[in-house]
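Heads up, the thing below is written out as structure tokens.
Left out: one protein chain. Kept in place: all the others.
Chain IDs A and B follow the sequence of writing; residue 1 opens each chain.
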Amino acid sequence: MTITRLDPGPRLAKAVTHGETIYLMGHVASEGDADIKTQTRQVLANIEKTLGAVGSDKSKLLTVTIYLASIGDFAAMNEVWDSWVDKANAPARTTVEARLARANLKVEMTAIAAK
Amino acid sequence: MTITRLDPGPRLAKAVTHGETIYLMGHVASEGDADIKTQTRQVLANIEKTLGAVGSDKSKLLTVTIYLASIGDFAAMNEVWDSWVDKANAPARTTVEARLARANLKVEMTAIAAK
Partner (left out) sequence: MTITRLDPGPRLAKAVTHGETIYLMGHVASEGDADIKTQTRQVLANIEKTLGAVGSDKSKLLTVTIYLASIGDFAAMNEVWDSWVDKANAPARTTVEARLARANLKVEMTAIAAK
């Protein structure tokens, strides 16, 4: 099966496609200082952009792992998620608390999708 | 490859099958107030039920990620895991500490399995 990389850098690629499976890097918000709802919206918009760039879309998400810097943001994150996700094609999902690479980041999501 | 979803809700699905690969959502215990061994038993029983519902079983687990609210529960979790796992067909596994979505949850597991 062919491997193709989206936006490959010397450290990591934004997404790697292997056959019909797409592995996304951890996506964060464009503005790290925004509140949890804004950051969640930006993370999901960035994921959507990445999926589009590799010929997929959010209806083909298979599984998403969500890391929240504070699990207290679970409800606020879900509110944005619920209005974004393709309700007829929701992925498997796992959400845990974890501190992220920069102190102002409140949410990071990684995903596996189908082509 | 075909995508099929188990118990799809508007937020997430319990499991998503893509071709011959099954992605499970993060599974938690049925009784969030139970001790670590009871919660681990319930998580594993719930995973087994999910695998059965999509035509797989625990001998076909490929990788399992285990999140413990307290890494101090590592030994107690392992005791239950060791008596449950198919010893001839154990998966790859990763265990880390992470706070979970509800404060009384002590363990959450997510997995990828083969059909």
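In the analysis below, a contact is a pair of C-beta atoms (placed from the backbone, for glycine too) under 8 Å apart; a residue touches a chain by one contact, two chains touch by 3 or more.
Keep in mind that what you see is a predicted model, and the values were worked out from it rather than measured.
Residue B:V85 is the one among B:A13, B:A29 or B:V85 that touches the chain missing from this view. In the full complex, chain B makes contact with the omitted chain through residues 20-21, 60, 62-63, 65, 71, 74, 78, 81-82, 85, 87-98, 112, 114. Residue positions on chain A in contact with the hidden chain: 1, 3, 5, 8-16, 18-19, 21, 23-26, 65, 67, 98-101, 108, 110, 112, in rising order.
Following the convention adopted for this analysis, only the chains that are shown with their structure count from here on.
Averaging Cα coordinates per chain places chain A and chain B 21 Å apart.
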